[in-house]
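What you see is the complex with one protein chain gone and the rest in place.
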Amino acid sequence: MIYVTRKAHFNASHRLHNPEKSDEWNRQTFGKCNNPNWHGHNYVIEVTVAGTPDPDTGYVIDLGALKQIISEHILEPCDHKNLNLEVPYLRGVIPSAENLCKIFFEQIEADVNRTVSQGSRLYSVKLFETERNVAEYCPDRV
Amino acid sequence: MIYVTRKAHFNASHRLHNPEKSDEWNRQTFGKCNNPNWHGHNYVIEVTVAGTPDPDTGYVIDLGALKQIISEHILEPCDHKNLNLEVPYLRGVIPSAENLCKIFFEQIEADVNRTVSQGSRLYSVKLFETERNVAEYCPDRV
Amino acid sequence: MIYVTRKAHFNASHRLHNPEKSDEWNRQTFGKCNNPNWHGHNYVIEVTVAGTPDPDTGYVIDLGALKQIISEHILEPCDHKNLNLEVPYLRGVIPSAENLCKIFFEQIEADVNRTVSQGSRLYSVKLFETERNVAEYCPDRV
Amino acid sequence: MIYVTRKAHFNASHRLHNPEKSDEWNRQTFGKCNNPNWHGHNYVIEVTVAGTPDPDTGYVIDLGALKQIISEHILEPCDHKNLNLEVPYLRGVIPSAENLCKIFFEQIEADVNRTVSQGSRLYSVKLFETERNVAEYCPDRV
Amino acid sequence: MIYVTRKAHFNASHRLHNPEKSDEWNRQTFGKCNNPNWHGHNYVIEVTVAGTPDPDTGYVIDLGALKQIISEHILEPCDHKNLNLEVPYLRGVIPSAENLCKIFFEQIEADVNRTVSQGSRLYSVKLFETERNVAEYCPDRV
Partner (left out) sequence: MIYVTRKAHFNASHRLHNPEKSDEWNRQTFGKCNNPNWHGHNYVIEVTVAGTPDPDTGYVIDLGALKQIISEHILEPCDHKNLNLEVPYLRGVIPSAENLCKIFFEQIEADVNRTVSQGSRLYSVKLFETERNVAEYCPDRV
């Protein structure tokens, strides 16, 4: 098994808030991440594809094509945006790093799996909210 | 001359907008940085003090004391905040990296200069808005 | 499966030495890492929790709570300490990166597993002794 | 299971080109990576060994010995070399990051597995072509 | 004085060779950097502009405009190219990091100085050949 990873980045504002709960619950649960005036991050995203290199190209996936898919489905809708208000596929989602990496995975899965070499597939999406706080969605790993 | 640097970080939302200009001018000038719904960054700040080590301690400044000054004057007012709306000393300032590093310098200058060894002084404040975009205020350097 | 990681750091001195072996064996086996006057490192630790986000919070674990657990069980006993002499739970242990990451895992396991969302658990502890030398304990991975 | 990683680096030139295909196919497939005048990279390699620490040393593998194996089999043949023309074991291989990490694994496997503690083995080779483009060969991971 | 820095990167092959000297002199002087089959690097470039922010924008220079200038004059001619053979403005130059950073400075100086705020100017170009080997051209610094 060979794993190929492409890294990208975007800057966005967000706020952790569950509208089904009281303001008090939100403040206690999310602390300063609940600030109604928003805060933001330089998000770094790492997308990993697993599989077998195509014998003609030596590629599991053309990383230029993967860069395009990440750009279209993640950077364009999210860069310099408010993740709570402006990204259609995040509507109603609490934008924690955990939820974001899973939804980003689902957003790019079909396009990635159409583009990979035979026998390969999207493997994981890892999201660095800061250098110290990271989440990864990887449905196949034990 | 010995230069001592302490690094810190905070996360915030902001928007580049000059209220004395038209919305059209702001959109053309600042592009996606003008988004009215805000975007944000993981800011990294590096504060440098220049001078001569105290012979008793070997310190130009006690970096624990410098950490406290940065925390009180920069991290506490700015971390997880909206730089346009919530930081009293940034009111009326366009929060570009250039303007921020100069104002942060002015905010900590008195406290730093009270804390350094004899003959030392605050030398520069450098602010990484992203890993690729950086501004530094250093009034004494040629 | 979602994996959430929190990064922390501490500075310590140590020495690789097996007291049940001769000084000659220790010098030959551990080389300069056996120096009786100690050497030291800026250790970086990455703690990963695996599981499912809580639907109310979007969290696999509150990273603020994870930070506290790491601080109490690892940073407080180890930071600016001698790992061979001063950390009760390392008594009798050769402080190689391999042994340290396994023992750190065991030290935080109960508290982490009490704090995670339902169906989640501590997954791995990774320890960077230097940027080039790294060990990870991950009992469940194939 | 404990995983121990050693990091190393080398600089080399290469070109992606499949000699069994037309020049036109190569240009369309590999784009600027097909430049006949070569381009190059600062490659970073991470070698991971999995297993159980030896009770006498606390080591899964002596990282000094692992450094030597990486140096002999990878850095000496590849550093400051042309990967298409000058490395005997890469003859006939398209030097994509995918192909390189698999061949590097095979080159060091016997020596690493002779050197590890009992019950341990070479686990993966990860190759950073750039900070943004990475491939990893890990035959055992799901 | 405020200093604004923009970071970019490109990958290229090169060789250190002085054609006015013997092959023997070149081999002895440049060692493995003289390899006639080329080697290569992931170059990182940092361009710094010094000056005063424009009061309307808070910018010393619009970093988007600076990114464009770097792209046009440095990345487009050099990325995935052979620096000895394919870059017109490097013809006849030994492509050491020292020579490259000075020539890059000269290539972008006019365009940068046309784009900066009043009273500002191009200040330095820093080139990382590797993470460990760096050169900077800064004509004004003492």
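Each chain carries a letter (A, B, C, D and E) given by its place in the written order, and its residues are counted from 1.
In this text, contacts are C-beta pairs under 8 Å (C-beta built on N, C-alpha and C of every residue); 3 or more make two chains touch, one makes a residue touch a chain.
What you see is a predicted model, and the numbers here were worked out from it, not measured in a lab.
Asks: Which displayed chains make contact with the chain that has been left out?
Replies: B, C, E
Asks: Given the contact definition stated above, which residue among B:D23, B:E76, B:E106 or B:D140 touches the chain not shown here?
Replies: Hidden-chain contact among the options goes to B:D140.
Asks: Pick out the residues on chain B that sit against the missing chain.
Replies: Counting over the whole complex, chain B touches the hidden chain at residues 1-8, 53, 56-60, 62-64, 140-142.
Asks: Contacts of chain C with the missing chain: which residues?
Replies: Residues touching the hidden chain, for chain C, are 9, 11-14, 32-33, 35, 37-42, 79-82, 85-86, 130-131.
Asks: For chain E, which residues touch the unseen chain?
Replies: Residues of chain E in contact with the hidden chain: 16, 18, 21, 29-31, 93-99, 101-102, 131-139, 141-142.
To be clear about the criterion, only the chains that are shown with their structure count from here on.
Asks: What angle of turn lays chain A on top of chain E when you fit their CA atoms, given in steps of 5 degrees?
Replies: Rotating chain A by 180 degrees superposes it on chain E.
Asks: Quick one: point me to the chain whose Cα centre is farthest from that of chain B.
Replies: Measuring from the centre of chain B, the most distant chain centre belongs to D.
Asks: Please list the single chain whose C-alpha centre lies closest to the global protein C-alpha centre.
Replies: Of all chains shown, the one whose C-alpha centre lies nearest the global C-alpha mean is A.
Asks: Once you find the CA centre of chain A and the CA centre of chain B, what distance in Å lies between them?
Replies: So the centroids are 29 Å from each other.
Asks: Please set out, as single numbers or ranges, the residues of chain D touching at least two other chains.
Replies: 131, 141-142, in rising order.
Asks: In graph terms, with chains as vertices and touches as edges, which category applies: line, ring, star, complete, or other?
Replies: Graph shape, chains as nodes and touching pairs as edges: none of the named types, so other.
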